[in-house]
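Contents: one structure, followed by commentary.
Missing here is one protein chain; the remaining ones are kept as they sit in the complex.
Moving on, here comes subunit A:
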Amino acid sequence: MPAPRDENPAFAEYAHPDRLVSTQWLADRLADETADLVVLESDEDVLLYDTGHIPGAFKLDWHTDLNDPVTRDYVDGKRFAEVMSERGIGRDTTVVIYGDKSNWWAAYALWVLSLFGHPDVRLLDGGRAAWTAEDRELTRDASTATPADYPVTERDDPPIRAFRDDVLNHLGKPLVDVRSPGEYSGELLHMPDYPQEGSVRGGHIPGAKSVPWARAAQEDGRFRSREELSSIYEQEQGLATSDDVVAYCRIGERSSHTWFVLTHLLGFEHVRNYDGSWTEWGNSVRVPIETGAPAS
């Protein structure tokens, strides 16, 4: 039986409130073991889970679990089924994902689970930081699972994933660049204080709107209210929920966060994440780019 939805009134205004759970809801569910629920931690830092995690949670590493080791792509349906099965996840299991860095990698993992059409996958609002800020329990104890029967499901990329050629065909339609203003303008080739992934050109995809991902988050990492989000993406940027939108960043993790906001919190119907992002676009021969700060 999947877990009930979090009836937190703060979530009710979102388009898909069933995609978000609060720390209190999760703590209550952990105490009551009746629901078919598995918690996953997906971090940028590969060791952070091992320093202490939510009791019973499993680690899901974006690099070693979700990426194919050879092809520059995500794992296939067979490997994905193994990754899920090892963690006791079946197709009907409710999966709750949380992580570091304002849930960037958690949102990325949620997006990859969505490529495989996992029916019930939710984010812990505020992620790891919210859980630890409330002094909730963490453990270094290893989590164990009885392997579950997860079906081999083929990835369905087109609805929510854009490739380079899709973006070329998309030029002229709404694009959201979620990187920092310096990366957008071309002044920086990477996030401040982050390694650069080796793009030979700085700038942005022509016509992209600059909406840094962090504008969707509050100080504590939780999402802003629907009204606040609407004022940013709909009123200020002029996007409509019926628009065909592509979001991108540097390697696709920050834009997964924005993809989540547009799709599940604001109810946009057709948002794709361009996971090749600037590391691919900025290096591609003869694709057009623009430089300079956003028009204000």
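Basically, a residue touches a chain if its C-beta (ideal position, glycine included) is under 8 Å from a C-beta of that chain, and two chains touch if they have at least 3 such contacts; residues count from 1.
We take it that contacts and distances are computed from a predicted model.
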(message) So one subunit is absent here. Using its UniProt record, which name fits best from "4Fe-4S ferredoxin-type domain-containing protein", "RNA polymerase sigma factor SigX", "FMN-dependent oxidoreductase (Nitrilotriacetate monooxygenase family)" or "Cysteine desufuration protein SufE"?
(response) "Cysteine desufuration protein SufE"
(request) Determine which one of A:7, A:50 or A:134 touches the chain that has been left out. (result) A:50
(message) Which candidate, A:64, A:231 or A:291, sits in contact with the chain we can't see?
(response) A:64
(message) Touching residues of subunit A against the unshown chain: what are they?
(response) 44-48, 50-51, 63-64, 100, 193-195, 197
